[in-house]
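All protein chains of the complex are present and in place, except for one that has been dropped.
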Amino acid sequence: MTMKNYCWALIDAINEEMARDPDVFLAGEDVAAAGGAFGGSRGLLAAHGPLRVRDTPISEEVIVGLGVGAAMTGKRPIVEIMFMDFFGLCMDQIVNQAAKMHYLYQGAFKMPMVIRTMTAVEMGIGPHHSQSLEAWVGHVPGLKVVMPSTPRDAKGLMKSAIRDDNPVVFIENLALHKIKEDIEDEEFLIPLGKADIKRAGRDVTVVATGLMVHKALAAAEILSQEGIEIEVIDPRTISPLDVDTIVASVRKTNRALVVTSAHKPFGLASEVAAQIMDHAFYDLDVPVARLTPPFTPQPFGKGFEAFLHPDKASIVAAVRELMA
Amino acid sequence: MSPRKQTAGAKTPVGPVRTVEPGHIFQMYRKMLEIRECEDQLNTAFSKNLFPGYIHSYLGQEACAVGVCSALRDDDYIVTTHRGRGHYLAKGMALTPMICEMFGKANGICGGRGGEMHAADPALGILGGNGIVGGGIPYATGAAYSAVLNGSDQVAVAFFGEGASNQGSFHEAMNLAAAWNLPLLFVCENNLYAEMTPFSASSRQVDVARRAEGYGIPGEVVDGNDVLAVYAAAEAAVARARSGAGPTLLELKTYRYGGHFQGDPCHYRTREEEAEWRARDPLIRLHAHILSQNLSSESELDSWREDQKAQVAAAIEVALSSPDPDPNEALSFVYAS
Partner (left out) sequence: MSHAIIIPKLGLTMEEATLVRWHIPAGQQVAKGATLYSIETDKISFDVEAEADGYVDQIVPEGDVVPVGALVGYLLERPDEASPCVSSVAEAAKVVVDNVPVPAASAAPPPMQATLGGNMGEGARRYISPLARRIAASNGIDTGALTGSGPNGVILKRDVERAMAARNAAGGPIGGDAPSSSVSRRPMTAMRRAISQRMQQSLNTTAQMTGFGKVDMTEMVQWRSELLEVMPTDAPRITYTDIVTKACAGVLREMPELNSYIDGDQIVTWNDINVGIAVAIDGGLLVPVIRNADRLSLLEIAAQRVALIDRARTGQITPADLEGGTFTISNFGSYGGDFETPILNTPQSALLGIGGITDEPAVRDKAIVIRAMMMLSLTYDHRLIDGAVAGRFRARLRALLEHPSVMLALLG
């Protein structure tokens, strides 16, 4: 076992996969010489050379397009869009090209590409760098969407994403870059589409993603002292969503709360709530609750984020309300 | 140079800058005939309401697809547009599955999923059409980069119209290809109208090829209705790309006989302009060239036309009698397993 932070766990994953498969390459803004805008690709240029680790112009549409064309012609590209907020610049390549190629041409082309991107929610960098936009891509058939919350999950999921024959949007969380975890030295994969029960409990199912997983776990400690045991489920992959694990938990607890950094309307919290209605309505003792920031852009100034985003106090309060 | 000022009619000869084997010229002519017949008969079928959707006709632009694709190998890649039938056929796609796809049939090349704007064949390097203007150009860079990573001498071609040259994707892709020295041809077929708006209303610089200068790569205006001129320019650009000298932007000046789509009344242009361009028809010009050089006879050329006419008619017959897709098929292939 070796203690790794989230950022290095991802570097390790990419490094291992590049060593394993010569078709894997990495391209994006500042990924090569600089080692990544946030250090997420340190050492890869030296290890794999300038053709396979390549800085691109600031041209998001062609960065993704590069990946699409390379994937269609036998490569396994990892293309990096520095922040998910920049997806507006490349959505055509993601939604109309990458996501549909396998379907449209009935499998004649595989699309083994990873679109590596990041949310910097609650990092205090304002309205164009802090958004949680996973719903944009979760809504598109043909895409897979991963958003890990721990170093081990990040590593195992990145390796699976690189080996997957579908376009995978891999959303890192900058706020989690420094968290550490013991990770086995032996190779391992974590399958896409499988949720993880981060804490078992009998009273309330709490589905949380990214940063909110950690807030939910902190809330669980407090609630446990009150005798309320919440079960914290991290879907890890939001598309395809592991509905079975969530539903099995709700069948046990009869109560559910979904906590996300993304907004309610048309978002993951709403999707999870709807899946619970579809599959476990007659196991619900109270309505499914959603805890998210209010429907506003993310302002910059100090204090705005703390005010807008769910925290352990609001999670505790929401759970207490479910238990009333 | 402005295509409007070009002299019209068969008096404008095709301009071979070097000798092309007669057999190669015949191939080009037959391919252009195939495209012409295909577009003609599909227009007719569409007018009779025999198939749904749109049809974006390639009539008048045949020399562009055939001239460029004649300079390519099977393992070279092309990425095309909503007006892509000429490119599919020129790159070697079989007629019948392509036409069945236009009709949305189960035996179409996409199983009826794509319709008129989509077709592909990995074995022929045909990487798909597109419903998005400018949507294909970015991923042509990826195909070119695969060749670089493989150390092969394959090239990629992005076909697009002058309308797409005002999309950011064109500029991003051209800049990346130039910066990375990719083996990529940007082929702009300037048919003067971006959908229904004249290019001159959308761009102060009416020669798209001049934009290449801004990216530090060669740009060349070519008579897009002269298949031998297109072929010569493409061959030179392909050779540059194969040798590692990087991308080229070719602007092929041409004209779209139909409107943006079949049924477009074309109120935005004059009958005189259309007549002027019809006089510069690429098939008429190559026909005249073949006869003037005594490469073949009028009767042989006529027989080729009849032959292509029959083949297209047969393919449409197949399409008309083919089954619609099983709707349940809609659920498959969303993900690779």
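Residue numbering begins at 1 within each chain, and the chains themselves are lettered A and B in the order written.
Everything below uses one rule, namely that contacts are C-beta pairs under 8 Å (C-beta built on N, C-alpha and C of every residue); 3 or more make two chains touch, one makes a residue touch a chain.
Note that this is a predicted model, so its numbers are computed, not measured.
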item	value
Chains in view that touch the one left out, judged over the entire complex	A
Contact partner of the left-out chain, one of A:Arg76, A:Lys144 or A:Arg290	A:Arg290
Contact set of chain A toward the excluded chain (per top definition)	150, 175-176, 178-181, 211, 214-215, 217-219, 221-222, 224-227, 254, 257, 264, 281-287, 289-291, 294, 306, 308, 310-314, 316-318, 320-322, 324
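Rule of thumb we're sticking to: only the chains that are shown with their structure count from here on.
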item	value
Inter-centroid spacing, chain B versus chain A (mean Cα positions, whole Å)	41
Complex contacts: residues of chain B adjacent to chain A	77, 79, 110-111, 113-114, 118, 120-122, 127-128, 130-132, 135-150, 156, 168-169, 172-173, 175-176, 179-180, 332-337
Residues of chain A touching chain B in the complex	23, 25, 51-52, 54, 56-57, 59, 61-62, 64-75, 77, 92-93, 96-97, 101-112, 141-142, 144, 164-166
